[in-house]
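Below are the structure tokens for one structure; questions will follow.
With one protein chain held back, the other chains of the complex are shown just where they sit.
Our next item is chain A:
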Amino acid sequence: MAQLTQRAATFQRTLSAAVSSTRCLSTASTSPISVETSLPFTGHKIDPPSRSVETTPQELLSFFRDMALMRRMEIAADSLYKAKLIRGFCHLYDGQEAVAVGMEAAITKKDCIITAYRDHCIFLGRGGTLLESFAELMGRKDGCSKGKGGSMHFYKKEGGFYGGHGIVGAQVPLGCGLAFAQKYSKDENVTFAMYGDGAANQGQLFEALNMAALWDLPAILICENNHYGMGTAEWRAAKSPAYYKRGDYVPGLKVDGMDALAVKQACKFAKEHALKNGPIILEMDTYRYHGHSMSDPGSTYRTRDEISGVRQERDPIERIRKLILSHDLATEKELKDTEKEVRKEVDEAIAQAKESPLPDPSELFTNVYVKGLGVEAFGADRKELRAVLP
């Protein structure tokens, strides 16, 4: 009972925090600002969009907050993994936040996103909560996949998030299937099929691309080029690391994936293009600060200087922080406060997630088939374990 009240109180706190931050945002000016992207876009068989991006103070502040939240979540996941509260394989997104945030700013929740296993922050971007994330990471009942998926398998159906897939590159053909369904139902939405520079060398990607182009599907292939496919640098694995040109007959655009506004501009442009003309490839030039997964320290195949150089020069959060400060949209202290709030939110979500129970053992047998398999297995007491879905 006491636990229940406590949980209700935490819930209320999170809610009020959310309300107050919305209020703060809505009072912020919505008058447009025009910002130049860090770098020009490079096009392949297409004229690139303008470098000048329309944004608002509200958008910049929310970019800052969302990215800070994502980063904090990933860093917390790192600690939870090391404390063995997260099991399974875990791939962190810190460094790449601008892609998730910029993409969301250009599209709606009716557009679909499908990605590989580095999926935590995409899920947050689609409207997933911290509690659902941490509970899923720790294999708890309140997780977005009922604790049955873990780090690599986040999904959010009502947010158009078709999830976290485990096999490198396998999600891209699925994305083209989603796009076909969208085109067939004429609902003017598109699918963003995301993959990494490592996956760009998988054969099925090209099969999918051919079908998407052949049938003019509204599919946007997003290559998140973080420059390392697991422990192998892109130049060791790809004859042409110009992934935006890899579609040959499919147009492409190279985008600074560390600049949320450039990502937004590119995704908006790509959506318009895809609805009219079919697929396009966006190569997001980005960087992951962590290793490939938790078993990779991330420092054996690249130098520490390289990592700290990217942090100093290209960090997506710092870029937005500078923009906010230079336009006088908030003070340094206010941004620090936002970071503190975010940290608190993350800590609270972790505490809540830890209270969430493991899924019921009967869940082991559910969802294998639509009506349950009726699996028979011998338990240690020789009684038959039988599970049939209700």
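Assume contacts are C-beta pairs under 8 Å (C-beta built on N, C-alpha and C of every residue); 3 or more make two chains touch, one makes a residue touch a chain; residues count from 1.
Following the convention adopted for this analysis, contacts and distances are computed from a predicted model.
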Since a chain is absent, check the UniProt entry for it and pick the matching name: "Exoribonuclease phosphorolytic domain-containing protein", "3-methyl-2-oxobutanoate dehydrogenase (2-methylpropanoyl-transferring)", "Large ribosomal subunit protein uL14m" or "Translation protein SH3-like domain-containing protein".
"3-methyl-2-oxobutanoate dehydrogenase (2-methylpropanoyl-transferring)"
Among A:His44, A:Arg71 or A:His153, contact with the omitted chain is made only by A:His153
Thinking of the whole complex, not just what is shown, which of A:Ser62, A:Ser133, A:Gln171 or A:Asn201 touches the missing chain?
A:Asn201
Which of A:Gly125, A:Gly169, A:Pro218 or A:Gly298 touches the chain that is not shown?
A:Gly169
Hidden partner sits against chain A at residues 87-89, 139, 147-153, 166-170, 198-199, 201-204, 229-232, 236-238, 295-296, 300-301, 358-359, 361, 363-365, 368, 373, 375, 377-382
